[in-house]
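Of the protein chains in this complex, all but one are displayed in their positions.
Going by the order they are written in, the chains are A and B; count residues from 1 in each one.
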Amino acid sequence: MKDNIVSIKDISKSFPGILANNKVTFDIKNNTVHALLGENGAGKSTLVKILYGILEYDYGKIIFDGEKFSPKSPSMARKLGIGMVFQHFSLFDSLTVGENLILGLDEKISFNKLKNKVEELSSKYELPIDLEAPITNLSAGEKQRVEIIRILLQDPKLLIMDEPTSVLTPQEVEKLFITLNKLINEGRTILYITHKLEEVIKICNEVTIMRNGKVVETCNAKDESEKTLATKMLGKKLPEIQKSNFSEFNETTSFRVINLVKKYNDPFLVDLDHISLEVKEGEIFGIAGVAGNGQSELMSFLTGEDVIKNSSHIEYFGKNISNLGPKDRRNLSIAFVPEDRLGHSAIPQLSLLDNVLLSQYAGNNYSKWGIINKSQIAKKTNDIIKNFNVMTPSSENYAGSLSGGNLQKFVIGREILTNPKILIISHPTWGIDAGAELAIRQSLINLSKKGTSIIVISQDIEELLEISNRIAVIYKGKLSDPMHINNISIEKLGLLMGGKFD
Amino acid sequence: MNIDLIFSIINIVLIATTPLVFASIGELVTEKSGVLNLGVEGMMLVGAVTAFVTLVITNNYFLTFLFGMLSGLLMSSLFAFLVLILLSNQVATGLALTIFGIGLSSMIGKKYIGTPIEGVNPYYFIILSFFVVYAVNQFLYKTKPGLILRAVGESHISAHAQGYNVIKIRFLSIAFGGLMCGLAGAYMSIAYAPMWQENMVAGRGWIALALVVFATWKPGRALLGAYIFGSVSILQMNLQGFGVRIPAQFFVMAPYLATIIVLVIISSDRLRIKLSAPACLTIPFFRGR
Partner (left out) sequence: MINIYPKIISRGHPSLLMTYLAPIIAIVLTLITGSIIFSFMGFTPFFALHTFFISPISTYYGVSELFLKATPLALIAIGLSFCFKNNIYNIGAEGQLTMGAIFGGGVGIFFYNVEGFWLLPLIIICGAIGGIIWAMIPAILKVRFNTNEILTSLMLVYVAALILDYLVVGPWRDPDGLSFPKTRPFNDSARMPLLFEGLRVHFGLILTIISVFIAWFIYSKTMLGYQLKVAGLSPKASRFAGFNQNKLVYITFGICGALSGIAGVGEVTGPIGLIYRDISPNYGFTAIIVAFLGRLHPVGIIFASIVIALTYLGAEDAQLFMQVPQAVGFVFQGLVLFYLLGADLLINYRISFYKRSLINEH
């Protein structure tokens, strides 16, 4: 048996305008958990897609299991003994678990034989699944189980796991780690892609750190601490966030949701189940939860993109605003930033200037009798660019040409500059670089200090713990009671995220 | 009403409905893979004229239907090349295919208007149409290639990540749609009419597209829907025969109005349409990233 199961040498891959992988070189030792650590956009995903045959590399060489390796397709990679668990699951939502498993297999198999094999695997690894269930009915953790079983059916030597814990509750994460241990004990190798430092130290043997498409270093995980890893991953030390003083927010309730109920009868949407919440002036109210538990549905009611037609109530300083659309809510000084900046809170194909108009067309003097006044908007656009340090050649550039972090700073800046009384924001730092992340969190805290109430919906527990005054958890369309930041534990949050409401 | 009349009505319904069955089952397979081909009308016309001209020249029925189907295949391949390789907008490309097909068929067929031919017995094709629907249903829901085809229509990203060749599978699905539309057209000019006339498909291609929606993308329901439509259009002819005093134009309108009404009824259940339509319908797939 060889020492290294994979040797990656000088792999390069470019996309228009980006060198996603720049002479990436490292080895993965046999029968280890090897971490690939890096920020969003560091080039990790590109590299694993190359290993799994989804993308072809431009230059370089890969040795897998002693042989030269250049997979043209995932099925070729699977045949050679590589399996992959995707971050955004590669399952077919409207098909059943069984159908999905059949699709993941290259050889022909009868349904009964499959059933036996699956039963064997599920009991061995403690991964219970129901073959008849449609994927849409499964939770994120269950979907991941299906993916893992699908890969184990192929009996792979190397398992690639792309950010496997990003959608799991802390308890589910523990279970996943147990499964990973079993796989290692059987002699398999795991390539573990993550940007979470503690996971690297906890379960990985070796770690390769990537930054800007290049390998920074490959080292022994046990010799590292979270601090040293962070420095290597980010390249420079980031300033600490200046926390707000939690006792500062006052007692006036600015925004209330009372008994929000919505039934969709749609397996792709989550019903909202008697959601109530209250936000005080100057407070940051965090809503935690695993993705797909009703966050986007709740968001659409908070913004007014959807309006309720039952006894549910949304109040703004005591005024019922349930029936108002986004425009009327904005006129009352409520601002919103939905999660998706490419096509929801901003339009990538339009200029920054046109994107300012998107949420600011009403109540400003940007148009008169329906005719647009460009120079007024241009002034505002440049204000946003300057105040929020948005890196762009000009206000006429396409929003889509900005990096994720810059565009997000721009979108949030657009809303903050209106000095809203309420800001409702979903996943404010999703998929952006650490510098922009810090700037955005800081600007939210600064805004709250001026008396603005902020509701932050986020999957990122660390983020919520860092900026919120109180946190509630959403699970299957239900919202837990909020907890004050001073008497919260990760464990308690985890239990709530897994649905263990008292 | 006597037995003979009932039999003759059933007879006419069977003959009139068959092209709708072929065209809609072909389009259904195409749409199941995630591609909307609005060129059905154009492909049927080209199939009809190609078959007609072949028959006049060769007097060979086998070649007639073979070339009719191949012409549909050729048209659909043109469409497939544009939408799959050149990533063009499916709606616009489908419209272009229909406009092109209308022009091409009238150009080729100009000389042949009024040429007499000996038609072929439609019953072979009626039986074939039932068999095709059955076979497509078995294929889609009982075989692995059928499962792959549906999977591609549900999520081409996942299908690609699983290693399936999305472009190839879609190409084949579009090609099958083309073959069926060519057959439907050939049937119209050789067995149903039998003659060639400009624009003789008269909107049946569009009705076939509506039938796929009506069927909520299920083969058996497409067959059922086709027969409901066939019956409605025959009924109007017979009412005319019974001397109901309404101008002829309003009877001819019946299938078009019926299409609208049926679409309204089916589509107003938004959730049902959303859940049964292939999730990737009309969304282009680009492998590069």
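Everything that follows uses one rule, which is that a contact is a pair of C-beta atoms (placed from the backbone, for glycine too) under 8 Å apart; a residue touches a chain by one contact, two chains touch by 3 or more.
In this text, all values refer to a predicted model and were calculated from it rather than measured experimentally.
Chemist: For the chain left off this view, which of B:Leu82, B:Leu149 or B:Ile190 is in contact with it?
Modeler: Going through B:Leu82, B:Leu149 or B:Ile190 one by one, B:Leu82 is the residue touching the chain not shown.
Chemist: Which residue among A:Gly60, A:Gly81 or A:Gly431 touches the omitted chain?
Modeler: For the chain that is not drawn, the touching residue is A:Gly60.
Chemist: May I ask you to list the residues on subunit B that touch the chain which is not drawn?
Modeler: Here the touching residues of subunit B are 38, 78, 82, 85-89, 91-93, 95-97, 99-107, 110, 198, 202-203, 206, 209-210, 213, 247, 249-250, 252-253, 256-257, 259-260, 263-264, 267-268, 270, 273, 286, 288-289.
Chemist: I need the residue numbers on subunit A that touch the omitted chain, in ascending order.
Modeler: Spelled out for subunit A, the touching residues are 10, 15-17, 56-61, 70, 303-305, 325-328, 330, 336, 338, 340, 343-347, 349-350, 354, 357-359, 361-362, 367, 370-372, 398, 400-401.
Just so it is clear, only the chains that are shown with their structure count from here on.
Chemist: Subunit B touches which residues of subunit A in the complex?
Modeler: 15, 52-54, 73-78, 86, 89-95, 99, 102-104, 106, 108, 265-268
Chemist: Would you tell me which residues of subunit B are touching subunit A in their complex?
Modeler: 144, 147-148, 150-151, 154-155, 157-165, 271, 274-275, 279, 289
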